[in-house]
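First up is the structure itself, then whatever we jot down about it.
Heads up, one of the protein chains got dropped from this complex, but the rest are sitting where they should.
The letters A, B and C name the chains in turn, as written, and every chain counts its residues from 1.
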Amino acid sequence: MLTTNPFDDDHLHEECGIFGVSGSDGAAALVALGLHALQHRGQEAAGITSFDGAHFHTKKAMGHVAGNFDSEAVIGSLPGSVACGHVRYSTTGETALRNVQPLYAELASGGFAVAHNGNISNAMKLRRELIRRGSIFQSTSDTETIIHLVATSNYRTLMDRFIDALKQVEGAYALIVMTPEGMIACRDPLGIRPLVMGKLNDSIIFASETVALDVVGAEFVRSVEPGELVIVQGSEMRSIRPFGPVAPRPCIFEWVYFSRPDSIVDDHSVYSVRKGIGQQLALEAPVEADLVIPVPDSGVPAAIGYAQESGIPFELGIIRSHYVGRTFIQPGDKVRHLGVKLKHNANRALIQGKRVVLIDDSIVRGTTSLKIVQMMREAGAAEVHMRIASPPTKHSCFYGVDTPERAKLLAATHDLKAMTDFIHADSLAFVSIDGLYKALGRSERAQFRPGYCDACFTGDYPTTLTDHDDTGAVDQFAMLEERVA
Amino acid sequence: MLTTNPFDDDHLHEECGIFGVSGSDGAAALVALGLHALQHRGQEAAGITSFDGAHFHTKKAMGHVAGNFDSEAVIGSLPGSVACGHVRYSTTGETALRNVQPLYAELASGGFAVAHNGNISNAMKLRRELIRRGSIFQSTSDTETIIHLVATSNYRTLMDRFIDALKQVEGAYALIVMTPEGMIACRDPLGIRPLVMGKLNDSIIFASETVALDVVGAEFVRSVEPGELVIVQGSEMRSIRPFGPVAPRPCIFEWVYFSRPDSIVDDHSVYSVRKGIGQQLALEAPVEADLVIPVPDSGVPAAIGYAQESGIPFELGIIRSHYVGRTFIQPGDKVRHLGVKLKHNANRALIQGKRVVLIDDSIVRGTTSLKIVQMMREAGAAEVHMRIASPPTKHSCFYGVDTPERAKLLAATHDLKAMTDFIHADSLAFVSIDGLYKALGRSERAQFRPGYCDACFTGDYPTTLTDHDDTGAVDQFAMLEERVA
Amino acid sequence: MLTTNPFDDDHLHEECGIFGVSGSDGAAALVALGLHALQHRGQEAAGITSFDGAHFHTKKAMGHVAGNFDSEAVIGSLPGSVACGHVRYSTTGETALRNVQPLYAELASGGFAVAHNGNISNAMKLRRELIRRGSIFQSTSDTETIIHLVATSNYRTLMDRFIDALKQVEGAYALIVMTPEGMIACRDPLGIRPLVMGKLNDSIIFASETVALDVVGAEFVRSVEPGELVIVQGSEMRSIRPFGPVAPRPCIFEWVYFSRPDSIVDDHSVYSVRKGIGQQLALEAPVEADLVIPVPDSGVPAAIGYAQESGIPFELGIIRSHYVGRTFIQPGDKVRHLGVKLKHNANRALIQGKRVVLIDDSIVRGTTSLKIVQMMREAGAAEVHMRIASPPTKHSCFYGVDTPERAKLLAATHDLKAMTDFIHADSLAFVSIDGLYKALGRSERAQFRPGYCDACFTGDYPTTLTDHDDTGAVDQFAMLEERVA
Partner (left out) sequence: MLTTNPFDDDHLHEECGIFGVSGSDGAAALVALGLHALQHRGQEAAGITSFDGAHFHTKKAMGHVAGNFDSEAVIGSLPGSVACGHVRYSTTGETALRNVQPLYAELASGGFAVAHNGNISNAMKLRRELIRRGSIFQSTSDTETIIHLVATSNYRTLMDRFIDALKQVEGAYALIVMTPEGMIACRDPLGIRPLVMGKLNDSIIFASETVALDVVGAEFVRSVEPGELVIVQGSEMRSIRPFGPVAPRPCIFEWVYFSRPDSIVDDHSVYSVRKGIGQQLALEAPVEADLVIPVPDSGVPAAIGYAQESGIPFELGIIRSHYVGRTFIQPGDKVRHLGVKLKHNANRALIQGKRVVLIDDSIVRGTTSLKIVQMMREAGAAEVHMRIASPPTKHSCFYGVDTPERAKLLAATHDLKAMTDFIHADSLAFVSIDGLYKALGRSERAQFRPGYCDACFTGDYPTTLTDHDDTGAVDQFAMLEERVA
């Protein structure tokens, strides 16, 4: 099977996007639009939960928001002025609907729905303990752990129980919670995953990225801050900070690849940062060439930056098919060995005889880079120079990003020379870690308070990694799991 | 909307059928066949769970067993030598997959799957208490209560926890439970719902009715006894009786309508009992007539009995379409008022000018009886006498049978004369309650130890009805429930 | 693969049912109901064409009428006061939608739609000639030949062109034709296939069987006569008989098996004829026994007749599952060799130790009879006597009935003794050909003008069989055909 996404499979993938609305009639319709704008953060499943003052209503589906959440019938089945939703990139084979969020539970205090972006890094340890005490899990999602901690907390009020639960979990979380009393949005103390707040008339909106505010016509207010809980009850909004002060570490990869270029993440325009990285690359790794060619579409902003800084013309040397949204199962044995270019095709007339600089955002396994260099050579390129708009990706992420195991990361096992040989390029360069911080307005990476989580580049993880230091647990957990056909 | 089942909607409906196999490779294939044979006990959804020695595997589907559980792919996804399944007649609007059984939970002791026929009559009270203590329910099914009671029991071994749970529940249950250690089959102390045991080569089989044993080619061994737990572990089988001695009260409606005529329920052939009721009816309520006509298909055995006893010829005066398995949404306003006979049609050539005795198994609302009497008259019948092979249905059932609320039961609000008028018959008679017991080999109904649950006829409920004496609870429960689109 | 219809595959199958309405608003809704009542005449596909005074509208679907033609949306897409429809039993693998009727063509005179029950026995010869002259066929259906003959006829008026076409075709046809001018219903000169006329308020209805008139609440008027064309234009109706006088030969198998027992075919009640055959069988082939048992459902009327004539009690010894409408793909190798009784099950408690007379309507290949005799023996029957309510089926049908090739007909290759041995019965008897005619009110079969087509029993074909005397043609035709995936 070949897919129409041959190049995309060499990317890290954000696992989730979340969106919530409080105080707007027909809130679910806005959530559907918002999730559609966040579709790039999770393409395998989506869900929306609404609350109409009496009942919670939920609809989940495998697949995209469009096609599943855009009919009057579906939106009509999700009444109420409060709603939240979730798009999901499944990291494991277990793509059953029961793992699709928002998750819901009926607590003694009433209904409780939660949408989560991130990953609880001690979820398995907590789960084992909760099961020992009689809790029954309905999903294999780490998020459900939070709900059981709330349900079984010894505190009395829901808010105390929720804070009690959050204090027991480690890792990354941006959460939108719905209860009969209102909506709670929060970010973990380090603010690893993003979450912004907006305003549309009298309603409050939370979203993983500002682009989702743009799409619904809402005004951007501010980011939810690391460690902050924003509580919306009717027209009232208040904020609490139950965790002590911690230096934030938002994920730097949001600017490299995850977020859309038209989003503003924690005060930086994603497009500008990417262009800045391209300019930095041109300064750090110049090359004599005829054309600057982006690997579409994620390499385009950095390529524009590189071209502007270097003065080498920006050209579309690789044309991307518009029809790549879905898998194309390549039929027939015969064609399997043809140079199939279902997604991208070289613009031969342009490339023939030229020295080209290819700009891509990152290299994960390197398989795609190899194919794209070959495509340039087959189209007659005289030289192929690869420039990467991020440092080498050498470490796995445990905070809600789908990373291959370390052994499969090209940069974890190859030095620059070996990587250059692997992809058959005439030269290869990555932006430096300091160059990356420069594009974010810093002068360099500060070793002790870097200000961002860059563990995938540096291995400097900002939290303990309970479950992952304890591999046996993972197996035992899998063994107990029910397989749903 | 008219359906192809216009007459069927005037029946009580059994809510479930269950089937389990232990000790046969490819157990799920046998379960699929067994459930197909039990399809009349529940037509809205089905599920199968298998255990392969390491993992539990589950597949659930809305709709019939055929079409959902008859492909190699589905059966192949349910490996293992132990499996159980469930067919379900949904009693409420909540037909979501999460309520389809077998239910599964991961307990500290390992996986735990359960298929349940019956109804726990104090489930809502128990549920409120469990939620108060931190349990999170994944379904609105009463069955899940049992699992949480097991999960939170203070006893140590799984068997002790299970018995502890059963001792807290009231009502009717025939259960098949699967754990990593083996299969447990049990019936409540009164044995309200049926459960039989069979043998196929070296494997043990449990089923709601013997017809399911016939279909898989298994030998009937005996009924699971009221209050008995049969535990199968590999090739070993043992039986325990943790409840004190109680006089059994199996549901008498199994012989009237629920069970298939070719089943043997607690030692009585269903076909013979139905013929016997017909003979009893002929003795109790004779009439001068030309033809005995069954209301197909459930009235046939009693009609044969009536015809043999009375000497009036048995004839097919109503022809049933073969194509009534599914709903036929009647299109068009114009035709809505035609005498539509999508399911049944009068055999006019036969009926014209004749005095007919119609035999049906029961009257619930009476709407169907009215239509069928009219159909006979339109076909030219000279006289129409209705004979019913059960006593008047006057009371609701709370033990796993779908009954309309009491006010809608024709016999709860009309005397015989009024009922005769309602259905426009020339005469109407029901078999007497003693006549019914005679067909089961008794001389009459014994007032203090009747030996059967006949509460729908007599109002003599054999258990307390905790939830139903406490109607407010029902509403509150509904309010908390999440609506899944 | 086993199916839930293990016994049904040993029947001849009628290939089609047709139904037409002229002069009723929302005619398509009536057609849907009528086709549903005729579903037993063709279960693989259905189609309806309506005419709204300006446009023809068509909907075709594989599968049953219920589920495909019972929504407001579908019926709403078929506006107009004139409509006709067709249900189809596909005889070959080619079940593409393009072969589903009504067929439609745009002729110089306007639209022309046709629904056909029967088979044109010189269709392939005509087709070759038409293609040679430039006609392009859109289906592999014999019916399309008629349309091309109309399109290319040298006559001027549509009616003359239609009659010209009919005079060139051989074989069996009951047709309902729609043109902008009105509806034409006709039967071939021998009247091989049935067609009746009814009245509902001011509208005229045509149907293959009277049961379809009953279902829509219409009054039966009369049969369309062999060789008659009935032309309905608005409120006017006229009849023409363009063929010379021919002695009719309607298909006798309609009474044996094809038509529903509640239909009246050419003045005989199907139920009464079947009972009469059973009585005749009891006279011709008596046996000492304890029970008369019908093979459900088609053997029931003859069994009632046999029981009444012989005085042996009629009992339900075989119980038919209600859930056999669809294929059940038997999962798993293991269960393939079990005695699976998905469709029928013996009523063991009844049969044990008894001498039984089984009554079935016909034997085609004999495979089902063998299984059912075995089922009786496994249930403990002391003796099993088989009585068949038709003469031995020895010849293929070429008039619109699906028959196996002659070599597969048990009676074509075995004498009575060999057949008895093949099915393992203690005795076997068929009703005599004269006995069959007696049940139809004759004293015997008249050799030279029998009055019915009974070629499947006697080999006395009432027409020439052009295509079938010319087997090479069949192959060539198949070779040219496009295979549509």
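The rule is short, and it goes like this: contacts are C-beta pairs under 8 Å (C-beta built on N, C-alpha and C of every residue); 3 or more make two chains touch, one makes a residue touch a chain.
Everything numeric in this text was worked out from a predicted model, so none of it was measured.
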item	value
Among the chains presented, those that the missing one touches	A, C
Option from A:Ile18, A:Ala45, A:Val216 or A:Leu440 whose C-beta touches the chain left out	A:Val216
Omitted-chain contact residue, chosen from C:Ile18, C:Leu126 or C:Ile147	C:Ile147
Per the touch definition above, residue among C:His57, C:Lys394, C:Lys408 or C:Arg442 touching the missing chain	C:His57
Sites on subunit C contacted by the missing partner chain, in the whole complex	49, 54-60, 74, 77-78, 98, 104-108, 110-111, 113, 131-132, 134-138, 147-148, 151-153, 479-485
Residues belonging to subunit A that touch the chain removed from view	4, 24-26, 28-30, 32-33, 36-37, 39-40, 64-67, 69-72, 74-76, 200, 211, 214-217, 260-262, 264, 269, 271-272, 297, 300-301, 304, 308, 313-316, 319, 321-323, 325-335, 338-342, 345-350
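Quick note on the criterion: only the chains that are shown with their structure count from here on.
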item	value
For subunit C, the least number of touch steps when starting out from subunit A	2
Identity of the chain that, by mean CA position, is farthest from subunit A	C
Rounded Å distance, subunit A centre to subunit C centre (Cα mean)	62
Residue numbers of subunit C (touch at least two other chains)	none
